[in-house]
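Here is subunit A:
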Amino acid sequence: MQRDVIAPLVIAALVALAPFAGQTDYFIHILVQILLWGFIYTAWSLMGRFGLVSLGHGAFMGIGAYVTVLLWNFFELTPWIGMPIAVAAAVALAAIVGWPCVRLRIVGHYFALVTLALTAVVALSIVGLRDITGGSLGLTPNREAAGTSIYAFQFASKTVFLYVALVLWLIGLFVWRAVDRGMGRYALQAISSDEDASASVGINVGVEKIRIILLSAGLTALGGAVFGQYQMYINPETVSGIGVSLQIVFAVVAGGMFVQLGPTVGAAFTLILAETLRILIGNEYHAADTTIYGLMLVLFIIFMPKGILGAVFAGLERAKAKAA
Partner candidate 1 sequence: MLKLEGVSAGYGDFQALFGASLDVQAGEAVAVIGPNGAGKTTLLRVISGIIPLREGHLSMEGRPLDRVPAHRIIETGIAHVPENRRLFPRLTVEENLKIGAYLPAARSRFAERLDFVYSLFPRMKERRNQLAGTMSGGEQQMCAIGRALMSGPKLLLMDEPSAGLAPVIVQQVFDLVRRIRSEGYTVLIVEQNIQQVLKVVDRAYLLEVGRIKLSGKSADLLASDEIRRAYIGL
Partner candidate 2 sequence: YDLTGPFAGGGSKAAAIGTQIAIDMINEKGGVEGHKIIPINADAQSKADVAINEAERLLNQEKVDLLMGVYSSAHCVPLAQKVDAAQKFFWANVCVASAVFKDKNLKYVFRPQVHSDQFGEASCKFLAEVAKPKMKKEVKDLKVAIIHEDGPYGVGVAQGNEEVCKELGMQVVLKEGYSASSADLSSLVTKLKRARPDVILHTGYNPDITLFLRQSREGGLRFDAMIGHGAGYGQIDKLIETFKDDVNYFYNVDPVAAQLLDAKSLKPGIGDLTAEMIKRYKAQTGVQEVPPHTSMGFNQTWIFLSDVLPRAIKKYGGFDAEALRKAALETNIPEGGTIQGYGVKFNPPGHKMAGQNALSSPVVMQYVKGETKIAWPTGLRTIDPVIPLPKGHAYAR
C-alpha cells in the first residue's frame, strides 16, 4: 500500500479513538469541524490545484446546505434524499455557470471573479428570498423527536457526527487519490498550462474541465449539507457568501493545495489558530487575534507559498537529496 492510503487511514484510526480517550465535547466539536472543513477544502483543491481557482464554492456549499434543510422543513423530505437532491442542484448550477466558462476560456483572474460574482448572486438571493430562507436570520432544520433521528439525519451526540465526518473526509481523500492516479490528472495539468496545446494533442478540454468542476462542486455541496445538519443552523454568512469562499481558498493555500493532506492540514491549522488566538488574546484585546491571523496569512503566503505541508515535503525531499 502506498503512502496516500496509509497516512489517511492512520489518522482516521486515531481520530476514531478520540471519543474513547475521554475528550470533551468541545474537543470533539473542533475535530468534527476540522474534518468537515477538511473535506470541503479537499473538494475545492480537486480543481483548485489545476489552476481553476474558484471563489464560487461558497455558492455550492450554500446550496447544499439550504436545499437540504428547505426540503426537510417544507416537505419533510428526509436528508437522505434531500442531500442527493441538493448535490444535484449544486452540480446543475456548476454546470450552468461552468460550461460557458469552460467554452469561453474564462480562466485565471477572470474565472476567480466570475465565480466570486456567482457566490454574491447566490448569497444575495438567499437573503432576498427571505420568505422561505429566513433571509440573513438564517434557518434551523426542524428538530425531530428528542434530537436524534437517523431518518432526519440529526444526532444529538457529537460522536456520531464525528464518525459521519470521518467517513466523509476519507471519501474526499480517496476521490483525490483516484484523480491523482488517473491520466486525467496529467490532462488537467496540461490544460492548466496550455489549453490550445492540450486540445491539439487530443484532450477534450471542455469535458475534462467540466468534469472536475462538477465533481468538486458536488462534493462541496455534500459537505455543506452535512455541515448544516451538524450545526443545526445555517445562515447566508456561514455557509454561503464571499467570506466562506475566501476562507476556503485561504485555508487551502495555508495547508498546501498540491498534496493530498494539504487541505486538511489547512483546515486544522486555520481553525486551531483562530480558536487559540481568540481564546488566548481575542477575548482580552478585541480584534488583536484577527489582526495576528491576517498577518500570519500574509507571512504564510510570502514565505511558504506551497503551504505548510507542501513546504514540509519540499524540505524532506531536499534532505533526501542531500543524503543521497
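In picking the candidates, the idea was that all candidates are chains of the complex that A comes from, given by their letters.
The rule we apply is simple: contacts are C-beta pairs under 8 Å (C-beta built on N, C-alpha and C of every residue); 3 or more make two chains touch, one makes a residue touch a chain; residues count from 1.
No experiment lies behind these values; they were computed from the predicted model shown.
K.L.:
Going by the contact definition at the top, pick out the neighbour of subunit A in this complex from 1 or 2.
P.N.:
2
K.L.:
Which residues of subunit A touch candidate 2 in their complex?
P.N.:
24-27, 29, 33, 127, 130, 135-138, 140, 143, 147, 156, 231-233, 235, 237-238, 275, 278-279, 282-283, 286-287, 290
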